[in-house]
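Here you go, one structure.
As you look at this complex, bear in mind that one protein chain is not there, while each of the others sits in place.
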Amino acid sequence: MISFTSFPQPQDAYKRPEIEEDEDMEVDEDFMENGTLKLAWPGESLTSSHAYMRGHGTYVDNEEVIASVAGIVERVNKLITVRPVRTRYNPEVGDLVIGRITEVQARRWKVEANSRQDAVLMLSSVNLPGGVQRRKLESDELQMRTFFEEGDLLVAEVQAFFGDGTMSLHTRSLSYGKLRNGQLVTVPPNLIRRLKSHFISLPCGVDLILGLNGYIWISKHVKESDREGEEGFDAEGVYSNKNDAIDDSTRTAISQVANIISVLASHAVPLNDTVLLEAYEWSVEQEGGPKALLQDDVGDALVVTVASRS
Amino acid sequence: MSSRIEILNAGGYRSDGRRQYELRTIAIDFSPQGSNPDGSATISHGLTQVSVSVYGPREAKMRSQTFHDRANINIELSIAPFSAGERRRRGKGDKRILELTQTLKSTFEPVIQTSLYPRAQIDIYVQVLQQDGGLLQACINATTLALVNAGIPMLDLVCAVTGGVHSTSALLDLTQLEENDLPNVTIAVMPRSGKIALVSMETRLHVDRFEEIFRLAGEAGTVIHSEMKRAVKEKTAKLVDAMQLGKGSAAPNAENDY
């Protein structure tokens, strides 16, 4: 099946905006309806640097605190920051992230995780076959690709930062490690907020891992007990590249969830378990399966539904 | 070419019906260009259209290009062969392209807060889609907007405009036709501090005229600034609005990244 559409026509390409409304109105416009959200953009003077301290997204020039990014102005006591509306992932220790191996180096992997630099996963920060606590051997260094190779996806936790700001990851937990049985969706990182748990199980037999870096893994549900394996740690399973058997309805559900996430993300709707669950429940009542969500009207209806229930 | 068309007629109108200081219609579009960019923007000044996508800050492609204390800014510019009246394919090593790239780089390097991202790289890809004068001006303005859209910290919005002189009358925002005929200069300003980020002149201009052009271009820069600011503001407000969905209207504290 093939169908053609048109590009949207630029809305104000032919109308020249009036400029006068600008300067005087500005103060009012900056504040959103509830009066708490102030917006700023690079070069916008925020306040005097005598009374306040500059935080992220600002700089000081000529005794003024000035915004350096476009976003929301936030004030915590004397600290002024501007939180950009769009940016790459800014890691913090303890964050759960999903990344992809880009390079295998000596005793370490490089991991792309939507941040300003690739993250590092040290060989010493992963669990190895033969027991969680065993020492690393030279043979492990020679067969690093049997654990993770280029292109592999993994879920990990931000462990620490190196001197130059590069984050180092670890996968020393049974819930971390290589990702299988599903597909990846990416969204802007600021749509994923810190939650109690970033592992979500939807009742349709689908597990979700919401990486704080905006990478989301959607996969077949794996029972808690299966994940741990018999002897507590199952190396075969943890570093396997083979998927389990996945039935058709699970596949459909995975696609459905993936499409829901892309639609919500394209409307800049922040994602969490309640939103996703509601969206899923609404969408399975619609006809047409996962594919239908790709149409703009169905997608729009989904967003409206989610908005109305929140 | 110059003989046939009157640059400024007796009534004070230019060949496209504008007055001396009138700018062409500006259209700004933030819809993503390229493959999943971190930010992008397309700007049209009349028939000149440039689209920029920004990637980064991210891992540098080549380690030799990294700096231990700041991000490397990599700019690549390409001009669509059909963008001008005459078809012309410009390769990577084309002199005009190298020149434009270098100019953009030296304009933006001091404006972007590169020191926040040591060892990282910021890639700026500039695609010229249509040319009708004011190419450098459009490249600068589009780059500014794309950088803002990508959330990359900058000291100010850099706003550029072209000015020229026809006998003794100054003209702003020149079309290709005017540019071919008149001595002209491109000026980029940072309106908050009033600093000049760039002056670029490839023709000769009488020193007496220069001052006037310079002043006018500075003023025009603030007009362009207000249009750019308006666009940024609209886009920011829209995103902020959308993000309030699904989380009540509480102030967004303690969220992911700042």
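In this document, chain identifiers A and B correspond to the written order of the chains, with residue numbering beginning at 1 in each.
The rule is simple: contacts are C-beta pairs under 8 Å (C-beta built on N, C-alpha and C of every residue); 3 or more make two chains touch, one makes a residue touch a chain.
Everything below uses one rule, namely that contacts and distances are computed from a predicted model.
Asker: Quick one: the chain not pictured, UniProt calls it what, "Ras-related protein Rab-4", "CHCH domain-containing protein", "Ribosomal RNA-processing protein 42" or "Proteasome subunit beta"?
Answerer: Hidden chain identified via UniProt as "Ribosomal RNA-processing protein 42".
Asker: Of the listed residues A:94, A:203 or A:289, which contacts the missing chain in the full complex?
Answerer: Here the residue in touch with the unshown chain is A:289.
Asker: I need the residue numbers on chain B that touch the omitted chain, in ascending order.
Answerer: Those residues of chain B that touch the unshown chain are 31-37, 47, 53, 55-56, 58-59, 61, 76, 78, 80-87, 89, 92, 123, 125, 127, 129-131.
Asker: In the full complex, which bits of chain A touch the chain not displayed? Write them out.
Answerer: 1-8, 99-100, 102, 112, 114, 150-153, 178-184, 186, 241-243, 246, 248, 251-252, 255-256, 258-259, 262-263, 266-267, 289-291, 293-296, 299-300
Just so it is clear, only the chains that are shown with their structure count from here on.
Asker: Considering only the defined contacts, which chain A positions touch chain B in the complex?
Answerer: Touching chain B from chain A are residues 10, 12-14, 16-17, 19, 22-23, 29, 32, 34, 36-37, 39, 41-45, 55-57, 59, 61-62, 66, 68-72, 74, 76, 81, 83-90, 92, 102, 110, 112, 115-118, 164-166, 186, 189-194, 212, 267-270, 272, 275, 303, 306-307, 310.
Asker: In the complex formed with chain A, which residues of chain B make contact?
Answerer: 25-27, 29, 36, 38-39, 44, 56-59, 68, 71, 113, 117-120, 148-157, 190-193, 223, 226-227, 229-230, 232-233, 235-237, 239-243, 245-249, 251-258
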